[in-house]
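Dropping the structure in here first, questions after.
A single protein chain has been omitted; all remaining protein chains appear in their positions.
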């Protein structure tokens, strides 16, 4: 696989639209900072569904859940009520029991509102011990590494 | 306008789909009770947008905001993560500075998950005093009374 | 037990202080309406702890959880960021698998900010079927009926 093709695969992005409601804002009039993390998790959940798997099914069939292990978020511009935002999901690494995502939130203007690196671990829903990532995630990413 | 036609108009319902994410659930494994109120507000906001008006525009152009004044909610069955719910909005009365909604949340099975009566007041965003409902709401509802 | 003493017992109120933070507010500058329900649940949870029982212990030892079945809330005045609110809990009925609470939220001024009737059901954490209320709740309330 050539460098060009690999770059393209690695660049594959999933996008999910999110509307801002009153519940997402705070008294500054802007979206509350931790709400962006909820928007990003909605997008990761929809990316998973797009790969054919719901969080609930994965848990009931394989006993695994995903938990956020590490976060880096840079907030550049604020969002406001009624805006229609686009949240991107790009998986950049997956090995053993964890995967790493690059995510952004856009409002249609130039440049993202915020940008994040999110490391997600795969754990056993009962023991909370690390569990290997399901194969379908690794399959989907074999061209990304 | 005949009684039949009026009944039909009064029964007109707006519907809005809502997906359940982790953020909406609690440690019982079910959707947290106050989250249904957020789902219902999302649906009322989309109903307003469907009538041509965003909450932000209304506020910046006319200086009004809507606040919940009275709530009655009956919870019948629980929702879970990953479910796609349908929230209904039916305005049943509007006079002076307030309007009343009947709302339900459905999951596609027989009977709603929950059912609510919500009274919403129109107030001035700065003084918090009652303000007359905008005409477009009354226009849309003149056959409902 | 005389009528006077009984009335006094029935009027016994548990109080819990809650501080308003940014997370509790929305873009109107006021506390978001469903947040008051979270404040009320915090107070009911602390009332339970005051009776000697944590939600987690009850669930792990007896397999029960409490869920809200019915809500009536009247919002009279808004709360704002930084306010120190007092939430009251008064149990007014308990029978079989459910209990009813009267709750208010105060800010130190005359009259409550909001007032609620909350019916809470006791269910099995796994089957979600109704379960009899634990005796310690009934014991604590035998003078209330």
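A, B and C label the chains in the order they appear, each numbered from 1.
We adopt the following convention: a residue touches a chain if its C-beta (ideal position, glycine included) is under 8 Å from a C-beta of that chain, and two chains touch if they have at least 3 such contacts.
Since the structure is predicted, the reported quantities are computational estimates derived from the model, not experimental observations.
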Problem - Contact residue for the chain not shown (choose from A:65, A:81 or A:133) - result: A:65
Problem - Touch list for subunit C against the chain that is not drawn - result: 19, 21-23, 38, 41-42, 45, 49, 54-57, 80-82
Handout entry: Residues of subunit B (touch criterion as defined above) contacting the omitted chain
Key = 22-23, 25-30, 32, 34, 80-81
Fill in the blank from the handout: In the full complex, subunit A touches the hidden chain through residues 28, 30, 33-35, 37-38, 41, 65, 67-75, 78, 125, 128
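Here is the rule we go by: only the chains that are shown with their structure count from here on.
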Practice task
Using the touch rule from the top, point out the two chains with the most contacting C-beta pairs.
Solution key: B-C
Fill in the blank from the handout: Taking each chain's centre as the mean of its CA atoms, subunit A sits from subunit C at a distance in Å of 36
Handout entry: Centre-to-centre distance between subunit C and subunit B (centres being mean Cα positions), rounded to whole Å
Key = 25
Fill in the blank from the handout: Chain-centre distance (mean CA atoms) for subunit A and subunit B, in whole Å, is 30
Problem - Multi-partner residues of subunit A (at least 2 other chains) - result: 22-23, 80-81
